[in-house]
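Removed from the display is one protein chain of the complex; every other protein chain stays in position.
The block that comes next holds subunit A.
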């Protein structure tokens, strides 16, 4: 929080007049009484459309709240046991053996057994839900407290399924489970008014550390309404957009949480040779398929300025999709904000401004491309416009175009697109750059393909220990010999910024050490909810 104190104060001066008015209004925090409250009210984002069934995707961004997971991440992203007491992987990486604790109970009083774990994994692999358990061949309960998860192929990233898949009770997993979840997590559902609020109560049978708060109310409001609720003292915590984060609210403090929620430019990697997808969408772009152009973009943009100017300082420059994670390779980065170097790269590759119109050409091709962003996303609009203005001086003409996702779906293989990703699971990196994912859903839309990168991906997936896997993940970004998908190699993307998620939090509420958060779906801030304390 320290690096942003100055920014926050400077911004606050601008809003002083308005604040003076609101300061006279309410008291700080509706729950701020002399005794510590038993209820928390949170306005930290929208609700899940599909309800709370982990086998259909609930909790895939972490912290399923109602259910508990076999493993968990600690504040340093290390993997620690949760519902499991121990786990091991066979030599060939095909069998994961997990010991399940015997003292865990579902909120309906039934004990959690190995059979429930096996049932959960089997169901998730068959449901085709958003939690990707497709590598699972079968899940077998060997005895009451041991499960064997047998895979079709070795997959080191499978550990992330053990971290993210909440265990459901086989005996109570009916059609309406998504609305009436029963689980062994720290909280149990009391009431869900769709579009309005979700009320949960502490599960006193929870085997872990009991949360301090008996009751938590999640309010589903838009960003601006959350801000208003925080100003009026109606919530104890509100997620606010970075543009509003500088506004001071009496009784609340600003907590910026680092994340791998990133934004970057995806380049079509292949030239336009008239190819189309099965749906008729064109593939390829003659400008962005040139290495020099992609490297020039990576070198020319001033990422610090983007963070300061578009994110209001709440973020950090991004050089890859996995900045700051254990499998990140810092050597893949290149120096940026260097238009001279970018111009030289273009010059050397034969891009020159022959007709003096300020835009370079080569072999009759103008150095221009469209940069698409979802029209209703003001953050991406800001990034796209700022990047276009940063590239104009080096002779690249970028037209930032806000479009609907329907239009982007048709154009994303042939035009650059401003995407946002960010996961605590390296599988996402694989999906973005593996040639096997080219054109699949939103994965690898640019048809990037490199044999060495693919080989490193395969080796990383096949590794049975995390350290070996991480080595290969790193080599895929930068192999030390000019290869890799990162900016120092093929520069397949130009990553721009990592966001900080900004929350207004009651001054009395201690969140402990916030952990690095993934892309902004779900409620990642609740990952450490059991450790939250009221300090007043």
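Throughout what follows, a residue touches a chain if its C-beta (ideal position, glycine included) is under 8 Å from a C-beta of that chain, and two chains touch if they have at least 3 such contacts; residues count from 1.
In the analysis below, contacts and distances are computed from a predicted model.
Colleague: Look at the options "Tellurium resistance protein terD", "cytochrome-c oxidase", "Potassium-transporting ATPase KdpC subunit" or "Peptide/nickel transport system permease protein" and return the one that UniProt uses as the protein name of the missing chain.
Modeller: Result for the unshown chain: "Peptide/nickel transport system permease protein".
Colleague: Thinking of the whole complex, not just what is shown, which of A:81, A:326 or A:382 touches the missing chain?
Modeller: A:382
Colleague: Among A:154, A:339 or A:402, exactly one should touch the missing chain; which is it?
Modeller: Residue touching the absent chain, from the options given: A:402.
Colleague: For the full complex, which residue in A:247, A:456 or A:502 touches the chain that was left out?
Modeller: A:247
Colleague: Return the single residue from A:305, A:349, A:459 or A:536 that touches the missing chain.
Modeller: A:305
Colleague: Spell out the interface residues on subunit A facing the chain that's missing from view.
Modeller: With respect to the unshown chain, the touching residues of subunit A are 11, 14-18, 224, 227, 241, 243-244, 246-247, 305-306, 308-310, 375-376, 378, 381-382, 385-386, 389, 400-402.
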